[in-house]
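The other protein chains are all here in position, but one chain of the complex has been omitted.
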Amino acid sequence: MSQPIVPQKTYLLVFLCLIGLTVLTTGVAFIDLGPFNTVAALAIAFCKMLLVILFFMGVRYSSGLVRVIVVAAFFWFALLVAFTMSDYHTRSWTPAPDAWSTTAPPTHP
Amino acid sequence: MAHQFEDLDQQHEADTLGIWLFLVTEIMFFGGVFAAYAIYRWLYFAAFAGGSHILDIKLGAANTIVLLGSSLTMVLAVRSAQVGNRRALILFLVATMILGGVFLGVKAYEYNQKFVEHVVPSLDWAPEGEALKLLAPGGLDHAQLYFFFYFAMTGLHAIHMIIGMGLLLWLVLRARKDDFTPHYFAPVEVVGLYWHFVDIVWIFLFPLLYLIGGRY
Partner (left out) sequence: MSTATLEPRVHAPRNYLNADYGWKSWLFTLDHKRIALLYMVSVSFFFIVGGSFAVLMRIHLTEPQGALVQPETYNKLFTLHGVVMIFFFLIPSIPAVLGNFLVPLMVGARDLAFPKLNLLSWYIYIVGGLFTLYSAIAGGVDTGWTFYTPYSSTYSNTQVTAVAIGVFITGFSSILTGLNFIVTIHKMRAPGLTWFRMPLFLWAMYATSIIMVLGTPVLAITLFLLALEHLFHVGIFSPALGGDPLLFQHLFWFYSHPAVYIMILPAMGVVSEIIACFSRKRIFGYKIVAFSSVAIAVLGFLVWGHHMFVTGQSVYAGLIFSMLSFLVAIPSAIKVFNWTSTLYKGSISYEAPMLYALGFIGLFTMGGLTGLFLASLATDVHLNGTYFIVAHFHYIMVGGAVMGYLGGIHFWWPKISGRLYPNLWAGIAAVIIFIGFNLTFFPQFILGYLGMPRRYAFYPAEFQVLNVMSSAGATVLGVGYLIPLVYLIWSMRYGPIADANPWGATGLEWTTSSPPPTENFAEIPVVTEEAYAYGPVEGIGD
């Protein structure tokens, strides 16, 4: 229909890139980068995902509507994570009392 | 062509849009458990790292490559349908199924290993020896949380793979009956998109479950 016929070599090349990235991410795990281990792992996974989406899933040749839909889905997932995380991250900003207060509560008139 | 459509092009566009919308629901479905994972990983990093070190990283990496390979054979299957090569289509579909089966087999072995090491939440939780040494620093309770996520996430992923295998079998049977032509192979495309999505979930599961905190 609208999707062009992609040469098999292209798919093979993408696959080899994916293998390479898998080897890379496994190898990086054996190096101590502190918090950047997580960043690196996620960045590499993100690249692998992009390769699969663009080439294997054909989004490279897809209509604008499909692209908007793909982006929107990830954006919504990001919303879920970000807003929920914001609760956990900011809970410590309000110090909780260590023990119940020993002063008497205000009495009502 | 179904009667509600004006032409095959409209039907194909509708089918494509439909499967992508379904994948959106899958992204949000897995997204929920990924979000929960993200919270607890942030809260209990040491426990998650300890749990992750119990997993067999080589097996996980190899399995990742197997699944990526199945994505390759899947897209080659779609391409074969696109050019009308029935024999190649069936071959690649079967290859995809074989690779998927290998993946599931390795996962079954890994699950069994968890029972051997007694790190299965609720059903067999009694870490000892090497496992206990890795898990104790982060706290055994929080480590149990990690393994809950391990089983829940890879389990959901495996269920999706099994469904995918069923869909692939259905495609093979239809292809053998000559159901697909270069002008009509939407089912192959649709299953392909589903299969690639399941692959993408694993692309993230591997580093998030197996590579936490490094192994230096």
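Each chain carries a letter (A and B) given by its place in the written order, and its residues are counted from 1.
The working rule: a contact is a pair of C-beta atoms (placed from the backbone, for glycine too) under 8 Å apart; a residue touches a chain by one contact, two chains touch by 3 or more.
In this text, all values refer to a predicted model and were calculated from it rather than measured experimentally.
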> For the chain omitted from this view, which of the shown chains does it touch?
Replying inline: A, B
> Which one touches the absent chain: A:I31, A:L50 or A:L79?
Replying inline: A:L79
> Which of B:A61, B:M74, B:L99 or B:L145 touches the chain that is not shown?
Replying inline: B:L145
>> Across the whole complex, list the residues on chain B that are touched by the chain not included here.
In response: 2-6, 10, 13-14, 17-18, 21-22, 24-33, 35-36, 39-40, 43-44, 121-123, 125, 139, 141-142, 144-145, 148-149, 152, 156
> Residues of chain A in contact with the chain that isn't shown?
Replying inline: 65, 72-73, 76, 79-80, 83-84, 86-91, 93-94
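Rule of thumb we're sticking to: only the chains that are shown with their structure count from here on.
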> Counting in whole Å, what is the centre-to-centre distance of chain A and chain B, each centre being its mean C-alpha position?
Replying inline: 16
> Where on chain A is chain B touching in the complex?
Replying inline: 1, 3, 5-6, 8, 11-12, 14-15, 18-19, 22-23, 25-26, 29-33, 37-38, 41-42, 44-45, 48-49, 52-53, 55-57, 62-63, 65-66, 69-70, 72-74, 76-77, 80-81, 84-85, 88
> Within the complex, which stretch of chain B touches chain A?
Replying inline: 8-9, 12-13, 16-17, 20-21, 23-24, 27-28, 31-32, 34-35, 38-39, 42-43, 57, 61, 64-65, 68-69, 71-72, 74-76, 79, 82-83, 192-193, 196-197, 199-200, 203-204, 206-208, 210-216
